[in-house]
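In what follows, a single structure is set out as structure tokens and then discussed.
Some chains have been omitted; the remaining ones sit where they do in the full complex.
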Amino acid sequence: MTTETSLAHGRSYLAIPGPSVMPDEVLRAMHRAAPNIYSGALIDMMPGLLADVRRVARTKHHVAMYIGNGHAVWEASLANVVGPGDSVLVPSTGHFGTSWAGMAESLGVTAHVLDFGKRAPMDLERVADTLAADKAHEIKAVLAVHVDTSTSVRNDIAGLRQVLDAADHPALLMVDCIASMGCDAFEMDAWGVDVAMTACQKGLMVPPGVGFVFFNDRAAARRAEMARVSSYWDWTPRAHADSFWQYHCGTAPTQHMYGLRTALDMIHAEGIENVWHRHEVLAEAIWVACEAWGKTGPFELNIIERAHRSRAVTALRLQAPYATALREWTQSRIGLTLGIGLGMVASDDPNWHGFFRLGHMGHVNGQMIMGLLGGMQAGLRALDIPHGEGALDAAAEVIARG
Amino acid sequence: MTTETSLAHGRSYLAIPGPSVMPDEVLRAMHRAAPNIYSGALIDMMPGLLADVRRVARTKHHVAMYIGNGHAVWEASLANVVGPGDSVLVPSTGHFGTSWAGMAESLGVTAHVLDFGKRAPMDLERVADTLAADKAHEIKAVLAVHVDTSTSVRNDIAGLRQVLDAADHPALLMVDCIASMGCDAFEMDAWGVDVAMTACQKGLMVPPGVGFVFFNDRAAARRAEMARVSSYWDWTPRAHADSFWQYHCGTAPTQHMYGLRTALDMIHAEGIENVWHRHEVLAEAIWVACEAWGKTGPFELNIIERAHRSRAVTALRLQAPYATALREWTQSRIGLTLGIGLGMVASDDPNWHGFFRLGHMGHVNGQMIMGLLGGMQAGLRALDIPHGEGALDAAAEVIARG
């Protein structure tokens, strides 16, 4: 046998927190010639497409679509409601909260960051205190990340709304659902979210390239008061397009529209609540396995409390250099790619090799998760990384219950 | 026979000025599972990809990539060099020139529009006069559309540079090459262009979703002087990415990168000068046919002078309601979709039905153009639209000479 010998030649599994595994049906739907952009199927599908994406966000309000990624919709949503001189409050629970704050700053907005570290959700009392102190209502918006993909913490958005209401504070509640929508339960209208945003490459199961900003009438009213919104970011014509070109302020991402149509069909055929349930059970299978591995040795879930964990991404700690070694082993030896750690330490810190993440979002089922966990088990053994017993049986037990 | 009888059932030909006909190779390259975004083929291909796209623009300078369409790169390029309070000069030769000016205004920039109508290129003398009058050098940039897709006029960019030089005016020369790059000869460095931009869905033959901003060191210096550039539009980290995520300020449009790689391979295998030559000959075939049809009756090329015509899009005039009738006939009867007229009159003006356009950009060859023209000839006859004789033979003659 040459050194090329491995057990990796087969269907790769990209278990990273986005881009997620794309359904074959979605890729097939996108493999098509340039369509007619004046009339016909593509034009006709737009209203239904926007209605169905709103059903995923659980909102009856407005949605603007953008060619772009998560960062694009961060900037797009900010650009419609805040501008130079405005202030926002950012209760941060990880790399992405901090990054969004930085983006606001780049727009001339003052971002007040409440940093809750990397292993806990936001402390709503501290948020309440801060809002209470803002007597002048200088804070125009609260920027909350539902699930911070770097830490895999899940924040209590409904609770945050209650804090705003209790404080009688008029700031808009803006929520980044990039890593949660279509995975973890999210109720835009019921929870009183004013602006929410997501991108298509995670729970929506479409190759990266399209994002969405959802907004309610309160947010629209704020937009109307803005002195100036750039015509590209302006959500108004996108959400209320008279002509096809207005949905995307120019040429549409034509193939993506077909992919999105197919993905939404799949989601609603399953039922969004069933989708949430599936993510919940699969996440629990991952948790019980990781908790078992952690009974002995350095394996540790980044978020200790189950109630605060994302059901779409799991950040893990595995004493350096074990995490990197495990990722490299599963990729090169058995066809399984795990996610790198993000934002926990600097990338040139040797401890960087002690963090990794699992993506379990969108198009994932029971046999995939058993392959993910079974592959990790093999890697832990191959590399002699100390770990507790019983992980796989425990996970299978959760999946057996369904 | 039922009323469904038609000769349209076959391979459709979308002869509109973008999105253009995509090569099967490009679509195939994009039909792939989500790739590894940490290491491997996708990461490794990026430097070569950017080098090869610069070769299409004929520049040795910088390029930033954006998930987006033509409007996105309009805004991106402006956002890096002008801001609220600045002025730009926009010599407009059609709908897109005017629209770009409008986008500048939405950013708080004052846009001085020189309107040269819809049937002629910019008058360089008038531009020279305007620049000469700007003693204070308040004009920070000249925004020129190389080919205005609505009118199909082609402007003299090298000449415009000479005007700026002659005036010794420091304004940046910014050129929209969306409808020309990869079709009509364009020499960013040799012509002295400071900022150029394009999108992928025309001459670059990739489904819509990615755009490019090229900029030289003068433009980079202007960027460095800006008080603030939003982190999403900032071209600096995109053009000089240390990490993969920086190329796209977040998640990359992974599938598009593979499509782009394939398209660039095709372009450079043919040779960019050969690509330009092909567009030139095919455009001439279209011109001689259109000129022949125009000898009798209402058929007319929007741009009279060949020297000012785009080789990628042709705007035509055909007395209302003939243009619309012809488009509808070719689409429903023989599988050929022609482009609508754009920006010539209001869309509720009955004369709107007197304009249409042909796209002949990117992945087009001799037999396709003969199918386009032959289909139009059939439509003119079917609808009894008066027209001159000899169009197809004249076009075949041009193609025969190659």
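In this document, chain identifiers A and B correspond to the written order of the chains, with residue numbering beginning at 1 in each.
Keep this in mind: contacts are C-beta pairs under 8 Å (C-beta built on N, C-alpha and C of every residue); 3 or more make two chains touch, one makes a residue touch a chain.
Because the structure is a prediction, the values reported are computed rather than measured.
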Checklist outcome for this item: Whole-complex count of the repeated chain (2 shown) stands at 4
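The rule we apply is simple: only the chains that are shown with their structure count from here on.
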Item to check | Distance from the mean Cα position of chain B to that of chain A, given in whole angstrom | outcome: 35
Item to check | Touching residues on chain B, where the partner in the complex is chain A | outcome: 12, 14, 16, 18-22, 27-28, 30-38, 67-72, 74-75, 79, 84, 102-103, 106-108, 199, 201, 207-209, 228-234, 248-256, 331, 337, 340
